[in-house]
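Please read the structure below before turning to the comments.
Complex shown without one protein chain; remaining protein chains in place.
All chains are identified by letter, namely A and B, in their written order; residue positions are counted from 1 within each chain.
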Amino acid sequence: MSENKPKQENLPRVGFYICHCGSNIASMIDVAEVQKYASGLPGVAVSRDYKYMCSDPGQEMIAKDIREHKLERLVVAACSPNLHEETFRKAAARGGLNPFYFQMVNIREHAAWVHEDKKSATEKAKDLARAAIARVRFHQALDKKRVPVDPNVLVVGGGIAGIHAALTLANAGKKVTLIEREATIGGHMAMFDKTFPTLDCAACILTPKMSAVKAHPNITLLTYSEVNKVEGYVGNYKVTVKRKPRYVKEDLCVGCMECIDACVFKEAKFPDKFNQGLGKRKPVYIDFPQATPKVVLLDPETCIELKTGKCKKSCAAACDRKAFDFNQKEEIKELQVGAIVLATGFKAFDAKRSPQYGYGRYPGVYTALEIERLVNASGPTSGEIVLRDGKHPKAVGIIHCVGSRDAKTNKWCSRVCCMYSLKLAHLIKEHSGAEVYNFYIDMRAPGKAYEEFYDKLLGEGVHFIRGRVDEVTDWAMTPDEEGKLVLRVEDTLAGFVRRIPVDMVVLSTGLEPQADAQEVRRRFNIGCGSEGFFQERHPKLAPVNTFTDGIYIAGACQAPRDIPDTVAQAGAAAAEALALIDAGFVELEPNTSHVVEEECCGCKSCVPLCPYSAITFDEVKKKAVINEVLCKGCGVCAAACPSGSIRQNLFEDDEIFSEIQGILK
Amino acid sequence: MPLEQKVKYESECDREFAQWVVGQIGGENLRHCIQCGICSAACPLSLYMDYTPRRIINLAREGFKKEVLSSFTIWLCSSCYACRVECPKEIHITDIMYLLKRRAIEEGVYPRSFPIPVLAREFGRMIFMFGRVNETLLVTDLFLRTNWFKFLGMIGLGLNLMRTGRMSFLPDTIKRRGELRKVLDALDAEEKKEKKEALS
Partner (left out) sequence: MKYLYFPGCSLKGTGRAYEESFLAVFKALGLEVRELEDWNCCGATAYMSVDETKSYALAGRNLAIAERSSDLDVIAPCSACYLVLNKTQKGLKENPELRRKVVNALKAAGLDYKGKVRVRHPLDVLINDVGVEKLAKFITKPLKGMKFAPYYGCQVVRPYSTFDDQYNPVTMDKLIEAVGAECVSWPLKTRCCGGSLTGTLPEVGLRLAYILIKEAKKRGAGAIVTLCPLCQFNLDGYQDKIASKYERVDIPTLYFTQILGLAMGLPESELGIKRGIISAEAVLAGR
């Protein structure tokens, strides 16, 4: 129970203000009547009405009255607290009053805007005012807590988004740890050959940034590592990282790759994941020549020594740096950071989920990523467009929207596929001279110089057929179609059903969240949308913030995105993180809950209820403990606590009951 | 060379027709069509149609009632459901074809001797009379009504069916024809009641 139960004579002096809000409130509520009514209520020292309370003169009036009339409490009846609670709290503070001695009453959305009858609206406004005045007597003076912010940052994901965010933060002087799950940074962009719309070589623009990351004194690069656990709160995160063993000492290996040549496997035989399974590698390998860090690794699934212990280890023998360590173990590291940027990227749609396109059944059907590796000069065929059976295609069909814009797979548009389909059309035609057909539904070219790129492709003689292909089949109807893959489509613009025989089919697969996106987002305690992409705080006004303070998102993990926008977003996330760190501290809203230790019975009912994991149980004292920094003031624990030992600031029992009684009078 | 005037004025669009299609079972997602054309690509009959299924959807939602109901398309549909299964917007195209057929029959918009609506009608009559359908009688009835020549051409098939014992000349009937009639009559009465209420 609260100590300051006011007696009639000891009522704190309340200042009551009712706003006209132009005609928003005044047209439906008789503000003069409410002002007069309030002035007669016990404890009300000042009662005024004003046209626009939120304006400068309105706020000045409050501050002045507090000083002149020695007001101890403040009530403003106006619009929603969502809009101006902060405004009036600041005004109270300027007048010298603790800002939490203020209560706001919404007589606009709750009365004026929902009534058609002036009399009832005014009566309701009076009831609400009376309730607020009764409540505010029980308010306590509260302080906004300040929590210091650790200036170090963690960036999760080493694709172009993570790389750019890390470099920006490091250049600003912050110490950054960049974590990447694969053995090298670079992400999907490292797999591309050229990028649209400029047809820059992807590796040429990416590798300098990758080198910069490696060389930067402020960046600690942890590849082949994953985040296992995240604890803490904004400004004070403790992150546990698991480093997978490469079986090669990273600080000794210089990437000369002699070991790969020396491997007991004379021929590479295992599917190469980086080359989308189109190439082969040995158990000791490096993803690609510009991998960063330039360190080889061993695959425990295929390396004879790691599986059986019975190999002559010619790789280790060939290494003059003595970098091999077959007993290397997993390493656990702990990091303390103040802010985290998640840039974990996307996963390409699995073309097997659209079985009518024959991926996996017909060898001539490829996904877009496979083609990226095929046309790449450093890919498995050195840039030659050649089919799995060694033949060169004379005709190639590129099918847009595979897996996208479809209720059966993914409803959304993956944004980049039209553009990369145009790019692949250009590259395929350039490398092979084949007839290229693009089958699209809409041509989406929304970026800078994108429409011009489409125009360029139109001029190159690529066939654009507007129609979604139903299936890829090897059923031939004419002699020309024998031995080919036939695409049956309605050319909606020409108005005919057409059958196009091709040798190679490219499926422009869409972008979707990573396979473990749900697990990851739970680990970091952020939300996700119904499609599985990480949830931004506001789609327009806060696209890189999340609902968890201190954690930012950037790039395709938030939504399908092209490289220009990804880099922009990564910079934005870095800026938001810098804003947090350079402020030096975080101010917390005091509407948090706390446990009155003597009254806690140790039943632990509250612990699992907290959606923000803010409640822990002290096993020694056998009492619940609430971390006020993590607490967001949702009130669930206070409501559930059977012993009533959890109190929430601004929502204490006497505050709530007095407000109820105030309404009922 | 006779030139045809192909412009369409807004007054020719029957918006109520479009709304009617949307309100029927199966027509719910009509407006969500993105005109991708996968339905036409999947349809094994689309190469014969005057308007492909995709065009029918577009014409229907804009209200081009005459074009839609008098098309060959709706009668060429073999109900294979390939379109419905492929449609990325889950539009029940086959069901829409059915409802357009029903409306076309109701409004009498098809050539009198066009075999498919005749088949549908005769099928219905046979069910009303016997409860079951005898294929031989149905086909005979159909051809006698629509095309004598074609009927003569079917004699080869008829002889083959007789040879293999797959033909029967007697109609198969259900025992409780009255029960079935009661069901169909109850529905007729319900429809009459609805029409009366709609008018009042």
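Criterion: a residue touches a chain if its C-beta (ideal position, glycine included) is under 8 Å from a C-beta of that chain, and two chains touch if they have at least 3 such contacts.
This structure is a prediction, so every number in the text was calculated from the model and none was measured.
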{"item": "Residue in contact with the excluded chain [from B:6, B:175 or B:196]", "value": "B:175"}
{"item": "Residue among B:66, B:102 or B:192 touching the omitted chain", "value": "B:102"}
{"item": "Those residues of chain B which, in the complete complex, touch the missing chain", "value": "25, 44-45, 48, 76, 78-82, 84-85, 94, 98-99, 101-102, 105, 115-117, 119-121, 123-124, 126-127, 131-136, 139, 142, 150, 153, 156-157, 160-161, 163-168, 172, 174-176, 179-180, 182-184, 186-187, 190-191"}
{"item": "Missing-chain contacts mapped onto chain A", "value": "355-356, 471, 473-475, 477"}
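Just so we're on the same page, only the chains that are shown with their structure count from here on.
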{"item": "Euclidean distance of C-alpha centroids - chain A vs chain B, Å", "value": "51"}
{"item": "Residue ranges of chain A in contact with chain B within the complex", "value": "356, 401, 405-408, 441-442, 466-471, 488-490, 492, 497"}
{"item": "Touch list for chain B against partner chain A, complex", "value": "34-38, 40-42, 46-47, 52, 54, 82, 86, 88-90"}
